[in-house]
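Here you go, one structure.
Of the protein chains in this complex, one is absent; all others appear in place.
Naming follows writing order (A, B and C), and every chain is counted from residue 1.
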Amino acid sequence: MIYFSNDYQEGCAPQILERLAATNLKQTDGYGLDPYCDNARQLILNACHLSRTDTDNRHWRDRETAGIVHFLVGGTQVNSIVINSILRPHQGVICSDTGHIYVHETGAIEHSGHRVVYLPSADGKLTAAQIQDTLLAHLYDPNIEHTVQPAMVYLSFPTENGLLYSKNELQAISTVCHQYHIPLYIDGARLGYGLMSPCSDLTLPEIAALADIFYIGGTKQGALFGEALVISNPDLRKDFRYLIKQSGGLLAKGRLLGLQFSTLFEDLDKPLYMELSRHAITQAMRINQTLKTTSHKGIKLAWDSPTNQQFAIIHDDILHSLKQQFVFSTISKQPQDSTLVRICTSWGTKEDDVSRLIDKLS
Amino acid sequence: MIYFSNDYQEGCAPQILERLAATNLKQTDGYGLDPYCDNARQLILNACHLSRTDTDNRHWRDRETAGIVHFLVGGTQVNSIVINSILRPHQGVICSDTGHIYVHETGAIEHSGHRVVYLPSADGKLTAAQIQDTLLAHLYDPNIEHTVQPAMVYLSFPTENGLLYSKNELQAISTVCHQYHIPLYIDGARLGYGLMSPCSDLTLPEIAALADIFYIGGTKQGALFGEALVISNPDLRKDFRYLIKQSGGLLAKGRLLGLQFSTLFEDLDKPLYMELSRHAITQAMRINQTLKTTSHKGIKLAWDSPTNQQFAIIHDDILHSLKQQFVFSTISKQPQDSTLVRICTSWGTKEDDVSRLIDKLS
Amino acid sequence: MIYFSNDYQEGCAPQILERLAATNLKQTDGYGLDPYCDNARQLILNACHLSRTDTDNRHWRDRETAGIVHFLVGGTQVNSIVINSILRPHQGVICSDTGHIYVHETGAIEHSGHRVVYLPSADGKLTAAQIQDTLLAHLYDPNIEHTVQPAMVYLSFPTENGLLYSKNELQAISTVCHQYHIPLYIDGARLGYGLMSPCSDLTLPEIAALADIFYIGGTKQGALFGEALVISNPDLRKDFRYLIKQSGGLLAKGRLLGLQFSTLFEDLDKPLYMELSRHAITQAMRINQTLKTTSHKGIKLAWDSPTNQQFAIIHDDILHSLKQQFVFSTISKQPQDSTLVRICTSWGTKEDDVSRLIDKLS
Partner (left out) sequence: MIYFSNDYQEGCAPQILERLAATNLKQTDGYGLDPYCDNARQLILNACHLSRTDTDNRHWRDRETAGIVHFLVGGTQVNSIVINSILRPHQGVICSDTGHIYVHETGAIEHSGHRVVYLPSADGKLTAAQIQDTLLAHLYDPNIEHTVQPAMVYLSFPTENGLLYSKNELQAISTVCHQYHIPLYIDGARLGYGLMSPCSDLTLPEIAALADIFYIGGTKQGALFGEALVISNPDLRKDFRYLIKQSGGLLAKGRLLGLQFSTLFEDLDKPLYMELSRHAITQAMRINQTLKTTSHKGIKLAWDSPTNQQFAIIHDDILHSLKQQFVFSTISKQPQDSTLVRICTSWGTKEDDVSRLIDKLS
């Protein structure tokens, strides 16, 4: 079977495995206080055009409990720790009704005590106007303290359905957030697949400047596992390592994360992270182009995604036949005996496998 | 000014104040372990046609940590403790999108770690079919454990907008809940106003039989403060006093609650609780009848509520004039320069005040 | 039976009941936004020598969601809301090993997510040195972020065993707290009994100046129920009403609390609150003097408490006889067939009842 069901179905980029093997018996301190993590943190700061400030170190020790860049294992963990770190008990986080924290994390945010204040969205994207309306509606609610106070914004770049915010859209959202003094958090589980899309007009340093806090996803982007959290806004850095540890997110062998992100970002001009992303996009666009021309055949593009996730509505007879050879994600049943499926490429997708799929789709 | 803005704007029924005065210097144990509470618990069991079972006492002590009837101070507290007592961490509570726990409790349920899974409702009522669909959609979700498990149902009788479930409707909901092994919890903040409505075909013992757990509201129904929680389902009783104490709900002078509910329920045939409720409904129906005939004048009934809360859409010019003499709750701005307001009667509403209002409305 | 078991076994000071009766049918807004609460807040500010600052109001509305003085129903509720409002998720609260939040609140603080970091204490009091040592031990822990960060101090005045901090002791603690930028919170469930003790060298304004936040207990001091929370430190006031509501602590008929505290504090020169406290202390000192001279008879003072709670070790034969007429709190079994009991006076203790007890003890 050939899997197009998700972007975490293989292991990792071979360069990473090599690095793990080469350093396997080196001895280091644990919990991210090793030279590999130090190196990876600096590489990511460089890539984001950020730099350390004096307040990011506890002066009485070399150890950082604050820090700008932190490495964690998975996305749900990052989302939960970040949001729980920022909000006070009566506050909630604004997200779209397709937001991962709302639909696919078993209520992790509520488990940490906070409501996910979700807003309806036809395309899965939030708008600056929608956020502002929500904040104003709260401010003018006569029972204001009887309701959850919206106090940060969560969005994904790309969104769950593969779409992108333009630079203008993201700037508008960032402006509203700053105006109302609430942080903007960007979930970058697939950040590379967004940035490397031909339709994106945003760069990594721009993301770092517009978000107060965001993460660079590794798990779906060529790492074995791991996410690099970047806290652009110095006000949000304090004591962050405590929060990671408390939520079980401080990996004993933190070096594994440092090694992976070092490998992904050590080439400043052509980071492996971006090269792997580019590959996935190239393959996705081949599928996208094919789907755009197949609508007469019971297969049509559901919407035009510029990233590695493509969405198609396929007649069930055809789908049944395709499933003999390929695995997709089923999203939902659709009218007229058809099904909405996700076709996902990744850093590891083989050109030949895509060719085989295109053959069947055409 | 004459207040019709809510049903907690006065103190309490005079009989209650007299009882408090008469017993003021009597000495008792604290925390609900006093004879007044014992008496009130028995009266409420009688009124609900419930009785103690062997498992409700810890045999090694006289003290109950379980118990069927518990007295608490306010509704938000009760809702939060009940739901937190029943749900495991990954579970959520189903309610209507106008449910008090969703709209007016500052995220108290999420604060205790659980999502409020709210369902859209045109009239604020849940349906059995809607609940079943929600449960089945969860069971057949391919990512089932990535989503919140709906595990209990919350509804209000009457609802926030003054409507009632019929016996058939409530039986259907109760049946679905039992079929899927999830408890049904009824918020009875205004239970008396529901039961005493001429449109209700339900009795208190029927409520007690259909719900797994419910409360008889005192605060809005003639008590100074206080709610009587009844745990019909023995499986939900264990250790309940711990949970009350942990959430700061175990009143030191619990006797105050026992005295109030004794007063409200000591006449088994004609409980003061029901008499006070009946008075509010009578006054509300006078307003209802008036509103039904005023639509030509820029005042119209928003919907036909059979309980103590009446809802009207009033042109802003007329409203401005009414506000010189009366206080209502503003719900929302409406088209054509008008406003949706709530006009609320209570146990304490004076007939003359209603006459004055009717004069102005007519 | 004559109860000396606690200080919440009667109703309330008759002046309060009168006030409740006199205002019973007046109509007001709910949730503490009524004139009685406004008046009580101002009276308490006066009594504490505090005043409002510009930042305490939301300028876009009259409604305060911040505020300096808040009225709540009971002590466990206040403690939990205060501590939960101040601490971030990885932080804990320092208290003595007899602290009420540690021993008698069913883990309410942990329920809100925070560890109670308790320190051993022979007499139930914390010392400034002990607090500083705890903070330094944390700062120099090589695994600092693997441990709970102590971030506020909780103490009771008087302590659970009836003792008092001197002005010097409390100033030293307050100084350490300010030096390490952690708030000092004083639980004043029995504040009046402390301030009115002949052994206290502290005043209410001094408490208000030394604490960042504290409460003036009503439940045990002559009110039916209720505690007045005072937030001296402006940094801790933001959004406080949200937190009260979220935890089910915002009483619908908040006026009941306003009326009670108005009655207790309206005489600025001789507040009823202090007069009631003085009475309890006078009666306690009569018992204290008696106990000091009875040690030859199988009854001895356990320690010398200067407040309304007296502690005696009584031989079980004598205790058995006393229990025919009196109720005490049993604290613990002691060697040589004797028992440690608490003998508690209150605002409501009758002089004659104390005389009867003294007769039996002598």
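As a convention for this text, contacts are C-beta pairs under 8 Å (C-beta built on N, C-alpha and C of every residue); 3 or more make two chains touch, one makes a residue touch a chain.
Every value quoted in this text rests on a predicted model; they were computed, and no experiment measured them.
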item: Contact set of the excluded chain (shown chains only); value: A, B, C
item: Contacting the left-out chain in the complete assembly, out of A:70, A:111 or A:146; value: A:111
item: Among C:32, C:92, C:188 or C:218, residue touching the chain not depicted; value: C:92
item: Among B:41, B:90 or B:220, the residue in touch with the chain that has been omitted; value: B:90
item: From A:26, A:292 or A:320, residue that would touch the chain that is not displayed; value: A:26
item: Residues in subunit A touching the chain absent from view; value: 1-3, 5-6, 8-12, 14, 17, 20-21, 23-30, 73-81, 105-108, 111, 219-220, 224-225, 242, 245-253, 255-256, 327, 348
item: Contact footprint on subunit B, counting only the chain that is left out; value: 60-61, 63, 65, 84-85, 88-90, 112-113, 139, 144-146, 149, 239, 241-246, 250
item: Those residues of subunit C which, in the complete complex, touch the missing chain; value: 89-90, 92, 103-107, 110-116, 142-143, 145-148, 330
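What we mean here is this: only the chains that are shown with their structure count from here on.
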item: Top chain pair, ranked by number of contacting C-beta pairs; value: B-C
item: Chain whose mean Cα position lies farthest from subunit C; value: A
item: Whole-Å gap between the CA centroids of subunit A and subunit B; value: 43
item: Centroid spacing, where centroids are CA-atom means, of subunit B and subunit C in whole angstrom; value: 33
item: Averaged-CA centre spacing for the pair subunit C and subunit A, given as whole angstrom; value: 49
item: Contacts with 2+ other chains: residues of subunit C; value: 242, 245-246, 250
